[in-house]
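Heads up, one of the protein chains got dropped from this complex, but the rest are sitting where they should.
Let's turn to subunit A:
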Amino acid sequence: MSTRVLICDDSKIARKQLARTLPSGWDVELEYAENGQEALDLITSTAFDILFLDLNMPVKDGYQTLDALQSFTTPVPAVIVVSGDVQPQAIQRVKDMGAIAFQKKPASTEEIHELLVSLNLFSVGEQSSDNVPAVDQSSAAEEFTLNDCLQEISNIAMGRAASVLADMLNVFIKLPVPKVNILEVGELQMALDYSVKDDNCSAVSQGFVGSGIAFEALLIFNDSSFPDMAKLLGVKEQITRELEIELLMDVSSVLVGPFMTAIGKQINIDFSHSHPILLGQHVKIGDLINVKKATWKRTLAVEIVYEVENYQISCDLLLLFTEDSVSTLENLLSFLVEDDE
């Protein structure tokens, strides 16, 4: 009897990449879900043996899914969490919630093979006689958009960055699903307005360039985050203007650096970068980017909102790509999802 496997991830690329890493010749019936709710619905209607579960998803994320599975009275699948969020707390949390294993994303064929063998879910001898690949190759012909690709590599990079920050501060960083959009000048302003609302904010910008791709990493803090940021970094002194810059520089170094390293590794570019520049302090968001003077028309924007659990800290990381970079980026990312046989 074949093993019933469910892959649950909001990213099409991640689903495909994972499906490709399953041992070839493994007799599986494979199904997919785009979020936790879909997975739960499928599991309720038919039984599955194994669930590969992502953590950051819309509608119902991985944690909520694990939580819901705990109250199931019918048999539930063995859950292997596959996530870019490699914070130690995240790994511990999912294991406490019943996941039998955690696998770092993106996973290689060897890693998945070893993991399945070590969990006794697959043995080397267990291959179907006709030795067909586990995955139906027709699924490999799916079309991927630039947004899909960019969202997935941002997702992985975001997890790495959060893990470094979590290491330094010993906290848990809540990770959202990165948003990817092409924005006109005016729309960027609106997107920013929405994320910070009417409060004052402070921002740091760092420029990156490499292999025909240019972008700015913009980190925007709501000014109400400073007291808790100081507390978190163990600063006891009075919060002065200089101290706030210090907090901004430290947090942006630690968030942006590992993020870029992870992005660079995935698309194989060693970016040159500028020193981070203080864009503004205690200003209205509208004053950060001068829309009237802007010479650019459209930008490809990746937005990630980081929040620190139990602290009033939220910051917005925006990657703003120049229009010229988009076609180069598209080209590069298409190699990433191409079949590697």
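Couple of notes before you dig in:
Rule of thumb we're sticking to: a residue touches a chain if its C-beta (ideal position, glycine included) is under 8 Å from a C-beta of that chain, and two chains touch if they have at least 3 such contacts; residues count from 1.
One rule holds in what follows: contacts and distances are computed from a predicted model.
With the options "peptidoglycan glycosyltransferase", "Formate dehydrogenase", "PAS domain-containing protein" or "Glutathione transport system permease protein GsiC" in hand, the undepicted chain maps to the protein name "PAS domain-containing protein" (source: UniProt).
Considering the full assembly, A:His275 is the residue among A:Lys236, A:His275 or A:Lys297 that touches the omitted chain.
Of the candidate positions A:Ile245, A:Val305 or A:Val326, contact with the hidden chain is made by A:Ile245. When the whole complex is considered, the residue among A:Ala90, A:Val164 or A:Ile269 that touches the unshown chain is A:Val164. Of the candidate positions A:Ser24, A:Thr261 or A:Gln312, contact with the unshown chain belongs to A:Thr261.
The chain not shown here touches subunit A at positions 164, 167-168, 242, 245-246, 249-250, 252-254, 257-258, 261, 275-278.
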